[in-house]
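With one protein chain removed, the remaining protein chains of the complex are shown where they sit.
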Amino acid sequence: MTNEELKIKFTELLPTASFEEGGEWVNVFISPQELKSFVLQIKKNEDLLFDYLFCLTCVDWKTHFNVVYHFSSTTYRHNFVLKVKIDRANPEIETVSDLWRTAEMLEREVYDLFGVKFLHHPDLRRLIMPDNWEGWPLRKDYEDVINMIKL
Amino acid sequence: MVEEIGTTAEGDLIINVGPQHPATHGVLHLVLTLSGETIKKVEPHLGYIHRSIEKMCESLTYRQFIYVTSRMDYLSSHINNHACALTVEKAMQIEVPQRAQYIRVIMDELTRIASHELWWGAMAMDLGAFTPFFHAFRERETITDIMEKTCGARLTMNYMVPGGVMVDLHPDFQKDVKSFIQLYKSKFEEYNELVTGNIIFQNRMKGIGVLSKEDAISYGCSGPVARASGVNCDIRKLYPYEIYSQLEFDEVLDTAGDSFARYMVRLKEMQQSIRIVEQLIDYIPEGEFQAKTKAVLKLPKGEFYQRVETARGELGVYIVSEGGTTPYRIKFRSPGFSNLSALEHMVKGLKIGDLVAAMGTLDLVIPDIDR
Partner (left out) sequence: MFSLEGITNMIHEWLNNHFNATIALLTEFVLVGVAAIALFAVLGLVLVWMERKVAAVMQIRLGPNRVGPKGIFQTTADTLKLIMKEGLTPDGADKFLFNLAPYIVMIVAMLILAPIAFAKNFQIWDINIGVLYLSAVSSLSVIGILMAGWASNNKYSLLGAMRSGAQIVSYELSAGLSVISIVIMTGSLSINDIILSQQDGWWIFKGHIPAIISFVIFMIAVTAETNRAPFDLAEAESELTAGFHTEYSGMKFALFFLAEYINIFIVCAIGATLFFGGWMPLHVGHWQSFNHVMDYIPSSVWFFGKTIGLIFLIMWFRWTFPRLRIDQLLNLEWKYLLPISMLNLILMTIVAIMGWHF
């Protein structure tokens, strides 16, 4: 499906979804409460069949976080980007690891580097940093006197 | 290398594998839960070679961050640089000259062959056959010598820059690559005789570590791991970049999904890569090797994603730019990360010896996973 058709389909599934213009693929913005039902629908819907989650990351915009999901379909070969805006002071969001197993490790990485809690994740703990590390390294306000050298 | 770190309530043993390995997998630390010789749980502990590349790139300009990325998956360093250069070119809509495109594709394919050679040698060594390692390195040395003459380096090349390639080809390049192609075709039969046809080897690989097609998609696997389970995921065919759409080569698929299938897929991929190099080597056009770009690159505001096919799978570069000279956020979608998450599913219920065989066929390079 082309980008236009995807936009129409998404609005059909979730009328409150908003879109961002410009960019190679459709960028969809939804709120955290709608995440679980929306992703279930895009995976199961016959015309969409987004079964391949290939990137899960988070961007720190200083006032809020954006959790970014990149989906692709192995049958139709269309891609789109899903963005969820969450609160910076208390970042929490539902996990998608029961639908896409790859999200287990990807969400652990996001938790480790940004501090975003994924609710109902089977095993949420630090992945890359040592287990007793304090702080969330990839946040913009992360200070580390020993390891970070500012020029 | 192996020490007991505890016992669970049921009397299962918990042991460490790594992070120092005699086999060349890099610093991977696995915590196994064993019941006798059968594996019940595999838990990877990462982070031993985490260099915070993503955070570092937030303070490097778009010309500087290429150097850091060659160290991510160091066996396909050209392809890493290629991905970064392509993302910047896509964002700034720079047109890359034909000569540079040909050179980039030839270097990519040679890197793919070199990476698969090292994988093949290390895989055989893990299983106890020590000799193929030397045969593999004999071919790999020829390729790195060719690269050294043009790029100046043997492992982390830093040759592809936004706009094209950094310097022009060495005058001997065409002659060297052609003699390599002849050498390679004659040696490839040795590989099948020495390792593939060996009955001991086949018994250790067939039926081990089976990954079904649905699981491969669900775990986000890409590259030869997914192709051996029947998933069509060769980025060079699905979302072609550079001149791949004009080339003739096959996407190698297999349906068995076990270790032997992954092994055969990689061997056949080496042959396809040689086929691509053969098609291109005589027809490199004259012209510019680098497009004219400004000295300081500033990407427009927005988000850009580019994917390429490295020797391990799909590498994705995701740049979020605020219009400045450095990226606001950069994320590297690494193929090894997702392939590793499928490991536990593949080896549950098998023996320790099978873990070694299955892990070898996943072709993990840990700096790629940890970044």
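Each chain carries a letter (A and B) given by its place in the written order, and its residues are counted from 1.
Criterion: a residue touches a chain if its C-beta (ideal position, glycine included) is under 8 Å from a C-beta of that chain, and two chains touch if they have at least 3 such contacts.
Note that this is a predicted model, so its numbers are computed, not measured.
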Report, in label order, the displayed chains that the undisplayed chain touches.
B
Kindly state which of the options B:I53, B:M125, B:V177 or B:I369 is in contact with the chain not pictured.
B:M125
The one residue from B:Q64, B:N203, B:N232 or B:S245 touching the chain left out of view is B:N203
For chain B, which residues lie in contact with the unshown chain of the complex?
1-2, 4, 13, 15, 17, 21-23, 37, 124-131, 133-135, 138, 194-195, 198, 200-201, 203-204, 351-354, 356
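Criterion: only the chains that are shown with their structure count from here on.
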Roughly how far is chain A from chain B, centre to centre by C-alpha average, rounded to an integer in Å?
25
Per the touch rule above, chain A residues touching chain B in the complex are 22-25, 27, 51-55, 57, 59-60, 68, 70, 74, 77, 81, 100-102, 104-106, 109, 127-130, 137-138, 151
The residues of chain B that touch chain A in their complex are 46-47, 50, 52, 54-55, 59, 215, 217-220, 222, 231-233, 238, 302-305, 314, 316, 318, 320, 328-329, 331, 333, 337-338, 340-342, 345, 370
